[in-house]
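Of the protein chains in this complex, all but one are displayed in their positions.
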Amino acid sequence: MRVNLTVNGEARQADDVWPGESLLYVLRERLGLPGAKNACEQGECGSCTVYLDGTPVCACLVAAGQAEHRDVRTVEGLPGPDGLDPVQQAFLSAGAVQCGFCTPGLVVAVHDLLARNPTPSDPDIREALAGNLCRCTGYENIVAAVKLAAGA
Amino acid sequence: MSTTTVGAGAGIGTSPLRPDGTLKVTGEFAFSSDLWADRMLWGATLRSPHPRARIVGIDLTGAVATTGVHAVLTAEDVPGKKLYGLEHADQPVLAMGQVRYAGEPVAIVAADHPETARRAAAAIVVEYEVLPPITDPVAAIDAEETVHDRGNLLRHVPIRKGSLEATAPVVVTGEYEVGMQDQAFLGPESGLAIPAEDGGVDLFIATQWLHGDLGQVADCLGLPPSKVRLSLAGVGGAFGGREDVSMQVHACMLALHTGRPVKMVYSREESFHGHVHRHPARMWYEHGADLDGRLVYVKARIVLDGGAYASTSMAVVANATTLGVGPYKVPNVVVDGYAVYTNNPPCGAMRGFGAVQACFAYESQMDKLAAALGLDPVDVRVRNALEPGDTMPTGQVVHGPAPVADLLDRVRAAAPPAQRGDDLRELPGGVANTTHGEGVRRGVGYGIGIKNVGFSEGFDDYSTARVRLEVVGGEPAAVVHTAAAEVGQGLVTIQAQIVRTELGVEQVTVATADTTVGSAGSSSASRQTYVTGGAVKAACEAVRAAVLRRAGRDDVTLRGGRLVTEGGEVVADLVDVLGDRPIEETVEWRHKPTHPLDPRTGQGDAHVQYAFAAHRATVDVDVELGLVRVVEIATAQDVGRALHPQSVRGQIAGGTAQGLGLAVMEEIQVVDGLIRNPSFTDYLIPTILDVPPMRIDVLELGDPSAPYGLRGVGEPPTISSTPAIVAAIRAATGLALNRVPVRPEHLTGT
């Protein structure tokens, strides 16, 4: 089947989509946007977090056809004309990036958190990011990155 | 596959930004599962559902007939050696006549879409004669039924030091158990194999050890190593789980057979079956001490379940055994370690590598000893703390700093965490609203561990670095090239820092790791900054010597792109010395040699360097529900010299979190040889609500025999956080707790 959607502000089209495919597969393998990652494919790790109509979701749990005529924003779409989004810059500066596999999903989740709550408390940060697993950092520098971005 | 250039940066001891960081935060960094090639096919693997069975027949008809399928291969199609393995080649590329664990690859398929490949694999009919699996490692040691033709005992390591007959007035004994932990790296096994015109293959792969893979892949493909070229693709975490070969040979076989690029990406469920795990352990300990709490002897028996294939079990059991009494002075030692074959999932390298299991047991014993003597648990440890010049149970003398007592004192002296607040998110159970304070008790516990850095027992442990210095755009610039795997730890940053420090140039490019340069060894054993860092430093020194020869000076250093005398006088610009003639040096660098263990007594200088870390854990336990929240962790570690302080702290926090996972939640549950929880729904790793804030105290005491005085960082934090947390839970509950992970059932007697 064919799927039409808007990704990072551009109208995109994917053809020959198998209806069992996820939005994640379409983004990664058909639209050349591998930023969202495939780590668990069951909504347990948050590595595939993207905005769907402005709301962060696990792209692995969205059927490709459900994205028809929807608006998707991925980590690739976050940088502005002046370069990295402040959240991306904060992850870099705070040492919140090690292997980096969880980073794109976390960056989207933090971007959403700070849009809703610009000055989150420590428990607010942790509850908002509980759906994003990281195996490298022990989260210490991720919390630091969120605070850095919130202060930016 | 791009190279990465570090911009305005800094040398060692500072924390410049990662050169791959921008790509990682924008999603543009190419992990192995992100790769794509024209006319690419997808590979899939058919695995055994049985832990032990004879293969009576395989019918490929259905798979071959599936539209879109380009290859269906079995053991008969393996072009070269049919077996592989890191230390001992006992593992079939594809099962031959029998399977020895559930999940063992039996056949592989290449098709034009992953779903087509999966359907084709499912259409393969394998007839099995199912046999009862051998699953109890302790019984397996002497069992008549064997997993392989040889006996089930993979290796026995005995350690004998001092008197075998020593007695003591205070004796504590214990039996301990550690469950099977998974590395749970987030990026599943994946890679892309592209057939080459010369009949060889190019493999872009996430691995810890390119040349370790190269040797095994080339052997199994029946190709000379020169026709198998490996390049490191982005690695989504490793922690030991990528030291062994997984899909490497399979993808290359499919690519060579079809003449098309083949990508393989494991699902999470497949990943749980597709790599080795941390060895489950059963351990029996007896500690004897005098009335002051000084250790007189330690006797121990350690049994590690190696699963169906050897992997690195022989080295893991040597670590568990040689480090089996911990960082303590013990005059008399009798320890026996066993690694055993069973039909359980194969086990091998995971962060801590044998030291983790032993540390849970010996630290539990130290707490028991403290309780028996009415001593403070830290005091009893300090009283027995290893010091420089002491001998290990292997007879090896500990050279250089060994601040065991100091680390313990530091975590004990750290300010305690705040009292518990009322926010549900700060209580055991979190927003699941299981307590508003009822049943919650606080406990504090301590742990300290020891780990060897680098490969041991006489292994020729080296790394190769190539450094080129040239003029680019009128500026001096360096390129550093190694085969060392960046797995997230930050080695790419370190390499550039070393070059900047040694050659005094700002512009440094770290070339993609691949097999066109000599081996760097594995990114494991906390060794890569030490060994590849040492190689890069040595290559820089060779380049610098060549610069000085060309300049005809022997009294200058390289700083800020200039040749400068000790007095600060600039004698030449590097650009002028180099001209249009680049200088390139390739150096193989080795740490001091190690030696085998005596097979009867376990005596020998087997290890390169020892590393130490201590933890204090504070926990809140809901003693009625058996739920735990770790409130805070204080840790202290001697890293010799922090080349990149921010990364050092990142390693310590991350390693500590993995130890926390083992303490309270992480276990691959294996019943009758079958993994019951191969998913992130049921194999739980800590979330950000499970990992507490950490106080990290980094000591830089400097090891005179290591490059820059550094000490390996990666593994020690994982080792002692587990027993510290369990000790804290014991303190809160008064329970004995001899098994990790601690489950609610253990805390509630249900």
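Some notes on this structure:
All chains are identified by letter, namely A and B, in their written order; residue positions are counted from 1 within each chain.
Convention: contacts are C-beta pairs under 8 Å (C-beta built on N, C-alpha and C of every residue); 3 or more make two chains touch, one makes a residue touch a chain.
The definition used in the following text is that contacts and distances are computed from a predicted model.
Between the listed names "Carbon-monoxide dehydrogenase medium subunit", "ABC transporter permease", "Electron transfer flavoprotein subunit beta" or "histidine kinase", the UniProt record for the complex's undisplayed chain reads "Carbon-monoxide dehydrogenase medium subunit". Only one of B:L186, B:M665 or B:L735 touches the chain withheld from this view, namely B:M665.
When the missing chain is restored to the complex, the residue among A:C58, A:V97 or A:L114 that touches it is A:C58. Only one residue in the set B:L684, B:V713, B:V726 or B:V740 touches the chain that does not appear here, and it is B:L684. What chain B contributes to its contact with the hidden chain is residues 118, 122, 267, 269, 428-436, 438-439, 624-627, 629, 664-665, 669, 676-677, 679, 681-682, 684, 686-690, 743-745, 748, 750. Considering the complete assembly, chain A touches the hidden chain via residues 1, 18-20, 22, 41-44, 46, 49, 52, 55-58, 60-66, 68, 109, 126-128, 130-132.
In this text, only the chains that are shown with their structure count from here on.
If you average the Cα atoms of chain A and of chain B, the two centres end up 28 Å apart. Looking at the complex, you find that chain A touches chain B at residues 18, 20-21, 28-29, 32-42, 44-45, 47, 74-76, 78-79, 84, 88-89, 91-93, 95, 97-104, 107, 122-123, 125-127, 129-143.
Per the touch definition, chain B reaches chain A in the complex via residues 15, 17-18, 20-22, 24-31, 33-34, 36, 113, 115, 183-188, 234-239, 265, 267-268, 423, 425-426, 431, 487-490, 646-647, 649-650, 652-658, 679-681, 685, 687-689, 691, 693-694, 696.
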